[in-house]
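A short worksheet on the structure shown next.
The other protein chains are all here in position, but one chain of the complex has been omitted.
Here is chain A:
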Amino acid sequence: MDLRYTDEEIAFREEVRAFFRDKLPADIREKMVDAEHVGKDDFVRWTRVLNEKGWAVPHWPVEHGGTGWGPMKQYIYLEELQKFPAPQPLAFGVNMVGPVIYTFGNDDQKDRFLPRIANLDDWWCQGFSEPGSGSDLASLKTRAVREADHYIVNGQKTWTTLAQYADWIFCLVRTDPAAKKQQGISFLLIDMTSPGIEVRPIVTIDGGREINEVFLTDVRVPVENLVGEENKGWDYAKFLLGNERTNIARIGVSKQRVARIRELAAKEMSSGRPLIEDERFREKLASIEIDLKALEMTQLRVIAADAKRGDTGRPDPASSILKIKGSEIQQATTHLLMEVMGPYAAPYLPEGDDRWNEPSNVPDYARFAAPSYFNNRKVSIYGGSNEIQKNIIAKAVLGL
């Protein structure tokens, strides 16, 4: 047992930090500090900086543009990215569809899509959930019928994050309605400019326009956009949801938020002194930090095990708790950050409006505190709700 970072890892961390300091545009960092509210242009701008450095898709195989870093370096890179804070390359491309394409796609698909994902030339969104298929994802109904060299797709997807920017959507569609529900599903790549696609925004409780409904009506998809084999899509979806063990806990995000809480609690006053001097407040923050430290160690255990075994085998059972604890901690930090603002959590400034009526006492940093708390309720719902995660652990880890 040796829980220290190696000299090489420490040097690498410094290199990553220095690169972010030099290259991340100040306006993007500023937007990231209090809310992860960056626009499409910001994402594209930053991803291209990373891609030029060769760091947009570090976890991919080297032949597709990956860096060849082991799990520990990948983790250090991600943690620094999150702590800085800098935007993470768009997950739907680099973490979701990209790995599915390079693992199960054909050579044409790899050549066509992977470089454009790495450079964010194509913005991808995820077409999994449907109005009737949330936690019970395999019950999805969107239908794809083969007609000569096309699939004709009809159905509706929902909760589709940032579909308003998307050039492409990867969809789970039902190709064999007679088969058992997991076995008649295929994985299709669909051009968002295809006739028959309509995107309607869903406004979330924080006032944000992050998610959408996507309607597909007689959308013609060329058969070459099928990934892998027909009716094997569920396997690819499980791979997609299961292959992320270095980031699901989002340790760096929570560390950044803890630092921000400490910083702003020194500015906000309570009982005539800075809030950070209030013993009860400090205990609440310390309590979150303890949980976060434990989770960081758990995360490092999982990564060290991955590094030792190679990233392909059965994951350490501890990996199953990363999503549950990671989401709980993210939610606790966003709540405490909102508490820091006291009454200034209340004023609401809609997106697009850029300042309060002058003169104003409302601190700029208070603007996103409550919305961020509201928005972060999602993290225990998406990607398999925490209750679903517990069902999975009960079955797969505890054997119940």
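The rule is simple: a residue touches a chain if its C-beta (ideal position, glycine included) is under 8 Å from a C-beta of that chain, and two chains touch if they have at least 3 such contacts; residues count from 1.
Convention: contacts and distances are computed from a predicted model.
Visitor: The hidden chain: which UniProt name fits, "GLPGLI family protein", "Pimeloyl-CoA dehydrogenase small subunit", "Cytochrome c oxidase subunit I+III" or "Branched-chain amino acid transport system permease protein"?
Guide: "Pimeloyl-CoA dehydrogenase small subunit"
Visitor: Among the options A:A91, A:V145, A:I202 or A:A304, which residue touches the chain absent from this view?
Guide: The one listed residue touching the chain not shown is A:A304.
Visitor: Which of A:G68, A:P195, A:G310 or A:G399 touches the chain that is not shown?
Guide: Candidates A:G68, A:P195, A:G310 or A:G399; residue touching the omitted chain: A:G399.
Visitor: From the list A:L295, A:M338, A:A366 or A:V379, which touches the chain that is not on show?
Guide: The one listed residue touching the chain not shown is A:L295.
Visitor: Among A:A56, A:I324 or A:V379, which residue is in contact with the omitted chain in the full complex?
Guide: Going through A:A56, A:I324 or A:V379 one by one, A:I324 is the residue touching the chain not shown.
Visitor: Which of A:L50, A:A144, A:V219 or A:V258 sits in contact with the chain that's absent?
Guide: Hidden-chain contact among the options goes to A:V258.
Visitor: List the chain A residues touching the unshown chain?
Guide: 1-5, 72, 83, 255, 258-259, 262, 279, 282-283, 285-287, 289-298, 300-301, 303-305, 308, 317-318, 321, 324-325, 387, 390-391, 393-394, 397-400
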